[in-house]
Structure formats: structure tokens, C-alpha cells
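For this depiction, one protein chain was excluded, whereas all remaining protein chains were kept in their positions.
Labels run A and B following the written order; every chain starts at residue 1.
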Amino acid sequence: MNQQTASQPGLMTQNAYDVKDLNLWYGDHHALKDVSLEIQKNQVTSIIGPSGCGKSTFVKTLNRMVEEVPGVRTTGNIMYHGRNILDPDIKVEALRARVGMVFQKPNPFPKSILNNVTFGPKLHGIHDKKKLLEIAEKSLVDAALWDEVKDRLHDNAYGLSGGQQQRLCIARCLAVEPDVLLLDEPTSALDPIASFKVEELIDQLKARYSIVIVTHSMQQAARISDMTAFFLNGEVIEYDRTEIMFARPADERTNNYISGRFG
Amino acid sequence: MDMEQSRNLSQVAEPTSLQRQTDDSFFTSNSVQKRINRRIWLDWLARKVFFFSMIFALLVLGVLIVQVVRDSIGWLDVQFLTSNLSRFAEKAGIKGAIRGSAMLMLVVIPTSVIIGVATAVYLEEFAHKGRFHAFIQTNIANLAGVPSVIFGLLGLTVFGRLFGLGSSILAGGLTLSLLVLPTIVVASQEAIRAVPGFLRDASYGLGATHWTTIWRIVLPTAMPGILTGTILAISRAIGETAPLVVLGIPTLIMKLPDSIMDDFTALPIQIYYWTLDAVLTKEYANLAAATIIILMALLFALNSIAIVIRNKYSHKY
Partner (left out) sequence: MNSIESAAPQKPRRNFKLKSRKYERYIPAFFILAASISIITTVGIVLTLFNDALHFFRAVPLKDVFSTELAPLAAEPKFGFIPLITGTVLTSLIAMLVATPIGLTAAIYMSQFATDRVRKVVKPIIELLAGIPTIVYGFFAYSFVTPLLTRLIPTLEAKNVLSPGIVMGIMIIPLVTSLSEDAMSSVPNAIREAALGLGSTKLEASVQVVLPAALSGVIASIVLGISRAVGETMIVAIASGSSKRFTLDVTQSIQTMTGYIVEFTSGDAGSGTIGYYSLYAVGLILFAFTLLLNMTAQHISRKFREVY
């Protein structure tokens, strides 16, 4: 089964990402300072912290979306599958096919539901209609949306509710079979019921994917995540198992944030 | 368990499923990887081609300017600017054309500005946003798209024959005023709309009437935008040829115009007639080129003034 991996020790690690000494500058602004983290496989890792602390920036470096902003500079390593993804040799299109991202405000394409989900597979050369439909069904089932849309796959995605659109965006990511999902405040634009459905979904998904979620709701972090990282001013202040972090935070700043003294 | 199985599909060459690599062979070649390389190459190619498209227009502009300058070397001098027309190319000058264009603008500017700004004021300040309002708006939008020859036909029939103005400056000026009217209306409307509500409210709060507010607050505040629009309209009017040709502007006119009832010639008309006749007399092409330089210099000056006005007086409320 895993002969290839057995001969290359150290790669069958427990980590989805190994971040070491990551620094990032937006022009002159030092946005991320010496960030080092190990994102674990098949766990939900939440990133919390006050506004402007670098949470979104950090997560966007994990799939190099941060490069879409001009004037961005990085140093350090982000090891993913044994390679440093910050290496300019790594092709960003290949990376993003393995690392999916869901954004704060649901952003489905102004196309049909089916065409939204099959966008990714088509990029990779799958054009057989039957196969695409199979993939779409599987992704929509995994995103807990299939039953609600199976009769209207050709309807425009904009006709869905906010929560459904967000689950569609998740399905869209799942269609290219990533192994990591990055969620940037995925429920902040949704009502409580829709948020709850998405959180349930995240819980189901972690069996097959490594999930990193940025959230400004500590209650959400406490509910769904296994590991939590607290960011402040671009630095990781504390990173530990969620139960420990919330019950007995090691750093006083963490304690202050969690108990609401600032943020 | 599921995960392990799906990740060990490393065989299939043809992508009927998303090619799955084992974890450590993520970056080695397979058909998806090759396909990614091809897609990136296509992106690179498109970038080059599309960039060329973008500068194509600039290149053409450059070629045009070089061509015109080259054709006019030796012909653009003080004698050219101060002489009257002549059948002999070396003696010909655009004194009459400059005067004609200038006097034309003397008609166009007040006419189009007064009517245009008044229309804009009506649309923004007086009319209720109903069917009539929408009707006038659509009408103006349609007028903006009518070809200039049609305005020429209108001018010929109404101003030239009906009003008996023939091919005088007045006839030409009125025709051109109607042509550029939509430009001024639209620009003025935008400028008036941009006047912030709190300025009007302050005026009303002090007890001013509607008209006083318009005259003393709204219009002065909107003035830079209105001016820019006016300059745009004048730029257009100075370069318009077709309506004047339809009106019947003569090819060779020696007498300089003294009043707006006189016949005239204008800069674009001269360019037109000289270019047409350049087949017979090659030197006419040079005269046309020299006139183009004068015309473009004029337009450049006008547009620069517009930009200065816009930058200097646009307050951000």
C-alpha cells in the first residue's frame, strides 16, 4: 500500500502544514511576525484574535492567495507534503487545487449550481458529462446540500439562500478533492440556523480533510475546533488544544482576549 | 480508511478521475501536472498578446502623429497661419479657417451652454421623476447617438433653408450646438447631482427659495463639472466636419467672415477639402497635415485646461 511513503521517512507526518518562521510584509507593514505552527491532519484548527491581527493574512498564505495583492513579501517556510510552498518554483495553481478556500461572504459564480461545482474539475480536464455529474453529486452530498438542490441543478446559484450558497461554495471546493480546507470566517455573513448547519458540516468533514478556520467568534472556536491559535499583532501568542486554551490559557493576553477584556 | 484508499490511486494515465498522487509525490509529473503546466503557459501567452492589444492603440497614435508631423515639415510656419486661402499651395494659409472656427465657437458656446445647462437644471431640480422626465432622458441619450450627418441634414433644412441662413456661421453654429447639446446636458446633470444634499439643506434652512438655492449654491458648486463638460463639447464641435459639409460650406472662400451671417470656412473643412484634392495636387496633403497639427494643438490645449479645472476644483465632500 504505502511502499513509496515507507521509503521516505518523515513525510507520513501527522501535520498538514509545518509553518516555520513565517514573516510577511504588505509593503512596509510587517503583518506576520515569526509565525511557527504545526497544523495537524484531520483536525479542525481555529485561528482567533482581534481585528487586524493577521488571521486572514495567515490563512491566505497557506494557499498563497495573499499573492494576489501587489507588494507582498514573505520569508520563512510553509512545509506542505514535504515541500516549502513559498518556494517560487511551486506552481500556485497546483497548490490551490489541493487546498480549498471558502470566503467570508458566499461567492458563487453567476452560473448554474451544476456549473459552479464542476468549474474545478473542468479546469483539470474532465469534460465527460456523466463523470462531471457524478463528481457534482458526490460533492453536493458531502456538503450536505444535495437534497436541497438535486431537482434544480441548472438553476442559477444566486437563487439559493445565503447558507445554501456557502455550502455550495464548500461543495465547489470539495469537487477537486483537496486535502485541506481553509475557511475564512465562513459563517459571519450567515444567520444562526445556517451557521449551525455549516458548523455541523465542518464536523463531518474533518474526518476526511484538514480544516483551518478563521473565526472572530470564540464560542464558535470552542464549539467546533480541536486546536486553537491565538494571534495578536501578527504574532502567534498561544497555540494549544482548544479545551486547554479556553480553560487554562498560558498567556495573560490570551486570557484577556478570551474573557472579553479587549477585541 | 476512506481517505487512505482514495489517496492511493496513482495509476490511471487518462484523467477520468482527478489524478490522485500519494502524499509524497504531489509535485511529480502526471497528466494533471502536465496539464497545469500547459495552462500556465497559455496564461503567459495571453498576457503577452493582450498586452500588445492594449498598446496597439497607443502605437497607432504614435504612428499617426509621426506621419502628420512628417507631412507638415516645412509647411507649418507663420506664413501658413497668417495667409488666406489660395489655389497655389505655397501661398495658402489658414487665417480664414482659424477665424471661421473661432467665430463658429462664438455661436456654439453660448447657445449650447445656456440650453444645455438649463435642460440639466430642469431635469435635476424641477422635474418630478416621472414619465416625462424619463422621456426627456431617453431622448437625450438617443440624440447623443445620432450620426453627425443627420444633424447636418437637419441644419440644412431648418437653419439653412427654412430660416434662410444658408451656409453662414450662424447656421453652422446652431447646427453644431444641437449636436453637442447632449454632451453638455449629461455632464451638467452629473455635476449638479454631485452637489451634496447638506449644502442645499443649509440653504433652505436659512430661508432661501428654490431658485436662490440653485442660482447661488448649486450652480456655483457644480461649475467645475459643467465647465469640463463644456470644454469636452467644444472640443467635439471644433473637430466636426460632416454637418458643415452637408450645410454646403464652400471649398474655396477668399473673403474673411466679419459677421455671423457671413459664409466661412473652418479648420476641419480645410483638412477635408485639401485631403480630397491631394490626389491632384500633392502639396495639398502637406497643407492638410499642417492644419491637423494646429487643430490637435488646439484640442490638446483645451483638454489640458479641462484636466486642470477638474483637478484643481474637484472637492471631495
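The rule is simple: contacts are C-beta pairs under 8 Å (C-beta built on N, C-alpha and C of every residue); 3 or more make two chains touch, one makes a residue touch a chain.
Because the structure is a prediction, the values reported are computed rather than measured.
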| item | value |
| --- | --- |
| Candidates B:R47, B:K91, B:R193 or B:K255 - the one touching the absent chain | B:R47 |
| Per the touch definition above, residue among B:G100, B:G152 or B:P257 touching the missing chain | B:G152 |
| Touching residues on chain A - with respect to the absent chain | 63, 65, 68, 70, 92-97, 100-101, 103, 105, 107-111, 119-120, 123, 169, 172-173, 176 |
| Touch list for chain B against the chain that is not drawn | 39-40, 42-43, 46-47, 49-51, 53-58, 60-61, 63-64, 67-68, 71, 114-115, 118-119, 121-123, 125-127, 135-136, 138-143, 145-154, 156-158, 161, 178, 181-182, 185, 204-205, 207, 209-211, 235, 238-242, 245-248, 251, 268, 271-272, 275-276, 278-279, 285, 288-289, 292, 295-296, 299, 303 |
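Following the convention adopted for this analysis, only the chains that are shown with their structure count from here on.
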| item | value |
| --- | --- |
| Touch list for chain A against partner chain B, complex | 1-2, 4-5, 8, 11-12, 42, 81-83, 90-91, 93-94, 97-98, 121, 123-126, 128, 131, 176-177, 179, 207-208 |
| Residues on chain B engaged by chain A in the complex (per definition of touch) | 2-4, 6-8, 15-20, 22-27, 31-33, 35-37, 39-40 |
